[in-house]
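Excluded from the complex is one protein chain; the other protein chains are retained at their positions.
Letters A, B and C mark the chains in the order given here, with residues in each chain numbered from 1 onward.
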Amino acid sequence: MTTFRATLALLTTGTLLLTACGGTGSGSGATTAAQAPGGACKPEEVKLIGQVRNQTNPYEAAWLQGGDEFAKKVSLTQQRLTYDGESAKQQEQIRQVLATGNVRCSVLNVLPNGDSDTTPIVKQAQAAGAYVVTQWNKPADLKPADYDKWIAHITYDGKESGKQIAHALITAIGGNGGIVALQGILDTAAAKDRFAGLQAALAEHPEVTLLDQQTADFDRAKALTLTKTLLTKHGDAIKGIWAANDDMALGALQALEAAGKSGKVAVVGIDAVPDAIKAVSGGTMTATVSSDGPWQGGIGLAMGYCAATGQLDVSTIPTRAFFAKQFLITKDNAAQFATPKVDPAEFECANLFKRATGPIS
Amino acid sequence: MADAARVAGLRGRLAARVPERRHVVVTAMPVTAFLVLLAALAVASPALLETGSLLTLADSAAPLTVLAAGATVVVLCGGIDLSVAALASLASVLLASWVPALSGAAVPAVVAACAVAGAVQGLVHVAFRIPSFVVTLGGMTLWSAVALLASGAATVPMPDSTPTDWAFTRLGGLVPSAVLVALATVVALAALMRFTPLGRWVRAIGHAEPAARLAGLPIARVKVIAFALSGATAGLAGALLVARTFSGAPTLADSLLLPAVAAIVVGGTAITGGHGALWRTLVGAGIVTLLRVGLSYAGVDAAYESILYGVLIVGAVALTIDRSKLSIVK
Amino acid sequence: MIEVSGLRKAYPGVVALDGVSLQIRPHEVVGLAGENGAGKSTLLKALVGLVRPDSGTIRIRGREVRLRGVAQAATEGIGMVFQEQSLVPNLTAAENILLGCEGSAVRLGLYRWRRLRELAQAQLDKIGSRVDPMARTETLSFAERQMVEIAKVLAIEERTRAQPVVLLDEPTSVLEAEEIETLFGQIERLRKHASVVFVSHRLDEVLQVSDRVYVLRGGQVAGEVDPATAGAAGLHRMMIGAEATGSHYHDDLHRPPERSSVRLSVRGLCGEGFTDISFDLIRGEVVAVAGVHGSGREELCRALFGARAVTAGQVLIDGEAVSLTGPRRAVRAGLGYVPSERKVEGVVSAMSVADNMTLPYTRPQDVEEWIGRLRIKTPDRRTPIGSLSGGNQQKVVLARWLLTGSLRVLLLDHPTRGLDVGAKSEVYRLIRELAAAGVAVLLLADSLEECIALSDRVLVMKEGRVTVTLDTPPGAKPDPVDVVKEMV
Partner (left out) sequence: MTADRLQTYGPTAALLALAAVFAVLSPQFRTLGNLQNLLDAGAVLAVVTIGATYVLLLGCIDLSAAGVMGACALAVSLLVANSRTALDLGPLGVLLVVALGAAFGCLSGALSVGLKVPSFMTTLGVSAIGLGVATVLFAGVQPAVSDPWLLQWASGRWLGFTRVTYLAAAVVVLAWLVQRHTRLGRYATAIGGGEDILRLSGIQVGRYKVGAFTVAGACYGLAAAMVTAQLGSGIVQAGAGLSFAAITAAVVGGTQLAGGRGGIAHSMVGVLILTVLANGLVLIGVSPYVQRAVQGVIVVVAVGATLWPLRHRLEVVK
């Protein structure tokens, strides 16, 4: 047990020493932050941070690429953060970037892992004085208007997109018959809204029946297995498959192909990943919806950059939690979405809110 | 005759001293590994050593430390608890939904509920003689399903965050309260292990369960207590997470399972049981947090971050485990 | 065959071998006797390459060799039957026999089961064993496994095409009388194929099977003995450097038990391995249970401690019924148990003397006092018990039950297994003192001699039942031969 005490002592001394070293270093973040007034950062002082779940899916990879392109436009670099879909890790990373450096000139463009993750992110950014833009997920009662550093929350009307693809699906199966739905991770707003959209569309078309709904967790492999099982269960009664994202839609496509039903059952998804766009233009998939990842990756940083450099007065923005424009992709317009491009003009301080379609109700 | 005995005793004591010195070296390894890692990251990114940054790191390590602390007791018994992360998620959901009714009493209520959940797993383990790996694997899926059902598969916002504010503030504007909670948890558990027979019994069961059984130790009770402690700290970890996210979610802590186990092992507690200590888990949680947060902070590209994490975690364990206690490595 | 000269091996603080020289000739059974710590094990380990000597030479068939491991020793024709059996339980007997030297039974990494079976059968035939080579080892009885083990060592004969040397390390310590006789028969057969080195604590056994006996003392060869002329007493004297005295069993400490008061009462106890066992133990009485392996006495002993399931029957201590649902309850009721597998079941070797002694108790105990009273040789109370000698470890286990002063019945399962003569005597003294203090002792003795000498009564068990009860008061001890007759 003496060793226990010895180690404890060593540990304590080590920590103290390090803390002392830190104290004599470049000065703590708090004092630096206090010296720099908001909205008056020099352009080169601005630190751009983009945070997404991971770089291993095309959508989020494209998002980060959009962020890079904006950064290049203003001669800066984007710090890329990925948290592997771990809420805890996301919070840890956010806290860490907010704990050091010139926080007042930091700009965060964040994809929160879930609704619940947004609250601590904006609260901490507000406390540290960093500009933050969040996208997709936020609890309904949390409003950017209550914060002056949380510039905006951008999301897409999941109900609308769920409904859009549902309509496309219903049209594709000729207005009647059975369909099945593949849901996303159940405790996400996206999964719920999109499914609500499907239900709304079904309400308008009583002749279309929802045969079954199961969750495949937004996962391609799970969707594959699940679709096979559903095909066994319902057989030819399935005319169409509604998937809450493209990964699951692509999994379903593979299941159809394995069952020799490729092209005979309509499939729709959301997200417009490259494979899905290819499938849409190839005719095996009916429709998908694009939120334009590269734009999302750039726009958040652009908003923060404009605010930090004083070109955007946050208090004058009319709606700071808004739905952004999304694009239904069908065979007709698939070609123009095949290679996603960013238009630098959209990132000008004056054009930041051009894509807003309305406030989040 | 007496002289001979004294000489023999002295010689024995000298012989015992030599392995003791090696023991100190082995004991200090996790701390050394932690400091080396911190130094390496600080070279890559000097801002990491700022007071605010270090305290934030400690803050980040707090929930993981609490989560791993109770599980350490189970590991010391020679078992494993894979359910802690799912239980912490469930705790977050329960806490968020109980706060309106129970207010400040919600946290102890949730901790108690999780302790009961842990104890139930322990009971199933000892009564039906099912390996702890399987019981807690089943528990993992069960608790997360309960969390999904209880929350309606949605984030449960906390209408009023005051009952948990104590777990996420900065004392004196500087020291994160969660760090103190984590330290208190570790100290409390360490004291429990040190000053009550529980520690001796847990170790004895971990080292040599047949001997412990025939010495008349209350094996079943000790194991159930170990699992209950593990459940309780999982509940507390869930509360810490709720305090910082202001809501509960059915998958909130799920991703912390492997980091928690890693924290225990990296700290130098033998996964085979018996050998280890709670302070080791504290250091282990520090190392794991450095790896999880520090790497991306130091600007390592996400793809290479994962590779580096893999290399470093194996390296850290290789440095910290006490091989003299392991005849066979499994 | 083998010529060892000037072998020396020192560990920190201990010289295990100090210039040992000896020869092993073809077709010869060489006995090796000596107290614990005399260097027997180290010598054997040096001969199979598990220990590398600091100096000295080993010559095999005239050629000097440096052995680097069991595999190399095997190619030189030396194999060892380990004290704790070294068979993989989930493999077949045949695989175990040929483990690591499958020869033609494995071609290009592929098993040829028929060939494997033939080869293994050939080895088993050498010792006349009828064990099924394709049986899974864990399904075999202890004695059968010992045969497999010997067959395994003999298999190295195929590798060297020379006569092997078989080292038997304490092969009889866990065998019962009948099994020992079988083993001796096997050793006689073995002699036709091999040279044998036989190590045992039991001097009579060593004298019975060996052609020559080397006596080791303090890492040196104290002498070479011809069994035909030397008796056990002479051997004993050579081992410890003094004559074994009649006080070995501390008869002077014996007190007649109090006839009137029953301590432990067993009524119609049934369980796996024993049926309908009834007997009484009175205060201060030492009752030994005799029986061959498989007689059910170990099972009974564990069941009394609650460590094995009981299907029927009742146990009372001082008239109160005891629940046999677990060791914890048994300890509460005043029972103590000293298991035979000391290293696995007796002590937690990684923990300290003090922790081991006070393991079941919640309150701190006066450990120092008991270290003194039992004369436990340990540097201090915090020393890991694993570094103590076997005898001192056993004393700690005994102290565990004495500490609280509430011990009423002590169950001793081979308490002197693997202990040297001096340590045995110490344990006997403790048993005597305990009995004199009123504790009732149930003893499963390590040898028949011990069983008779130490007890007031002997219960003989056969096939799970108590068949005979013999009174063995001091001065009226029965002839061991009579007891054996009842056992088989």
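By our rule, a contact is a pair of C-beta atoms (placed from the backbone, for glycine too) under 8 Å apart; a residue touches a chain by one contact, two chains touch by 3 or more.
Just so it is clear, the structure is predicted and the values come from calculations on it, not from any experiment.
*Asks:* Just to confirm, in the complete assembly, which displayed chains does the hidden chain contact?
*Replies:* Spelled out, the missing chain touches these shown chains: A, B, C.
*Asks:* Determine which one of B:125, B:200 or B:275 touches the chain that has been left out.
*Replies:* The missing chain is touched by B:125.
*Asks:* Give the residue, chosen from C:35, C:95, C:285 or C:355, that touches the chain omitted from the document.
*Replies:* C:95
*Asks:* Take the complete complex as the reference. Which residues in chain B touch the chain that isn't displayed?
*Replies:* Missing-chain contacts on chain B: residues 78-79, 124-126, 128-135, 137-142, 144-146, 148-149, 153, 209-210, 213, 258, 261-262, 265-266, 271-273, 302-311, 313-314, 317-318, 321, 323, 326-330.
*Asks:* Could you list which residues of chain C touch the chain missing from the display?
*Replies:* 50, 69-72, 74, 82, 86-91, 95, 99-100, 102, 106, 109-111, 113, 307-309
*Asks:* Taking the full complex into account, what residues of chain A touch the chain not shown?
*Replies:* Contact residues on chain A toward the absent chain are 54-58, 61-62, 64-65, 183, 186, 212, 214-215, 219-221, 224-226, 228-233, 235, 250-251, 253-254, 257-258, 260, 273-275, 278.
Keep in mind that, in the parts below, only the chains that are shown with their structure count from here on.
*Asks:* Determine which two chains are connected by the greatest number of contacting C-beta pairs.
*Replies:* Result: the chain pair A-B has the most contacts.
*Asks:* Centre of all protein Cα atoms: which chain's centre is nearest to it?
*Replies:* Chain nearest the centroid of all protein C-alpha atoms: B.
*Asks:* Taking each chain's centre as its mean C-alpha position, how far apart are chain A and chain B in Å?
*Replies:* About 32 Å separates the centre of chain A from that of chain B.
*Asks:* Could you put a whole-Å number on the gap between the CA centroids of chain A and chain C?
*Replies:* Averaging C-alpha atoms per chain gives centres 70 Å apart.
*Asks:* Residues of chain C that touch two or more other chains: which are they?
*Replies:* none
*Asks:* By residue number and range, which residues of chain A touch two or more other chains?
*Replies:* none
*Asks:* Where on chain B does chain A make contact in their complex?
*Replies:* Per the stated touch rule, the residues are 23-24, 27-28, 31, 35, 38, 46-57, 59-60, 63-64, 148, 151, 153-155, 157, 194, 241, 244-253, 255-256, 277, 279, 283, 289, 292-294, 296-297, 299, 301-303, 305.
*Asks:* Can you check the complex and tell me which residues of chain A touch chain B?
*Replies:* 1, 3-4, 6-8, 10-11, 14, 18-19, 21-23, 25-30, 54-55, 79-82, 84-89, 91-93, 95-101, 114-117, 119-120, 123, 139, 141, 185-187, 192
*Asks:* For chain C, which residues are in contact with chain B within the complex?
*Replies:* 12-13, 305, 307, 326-328, 330-332, 337, 339, 341, 344-351, 355, 358-362, 377-380, 383, 387, 400
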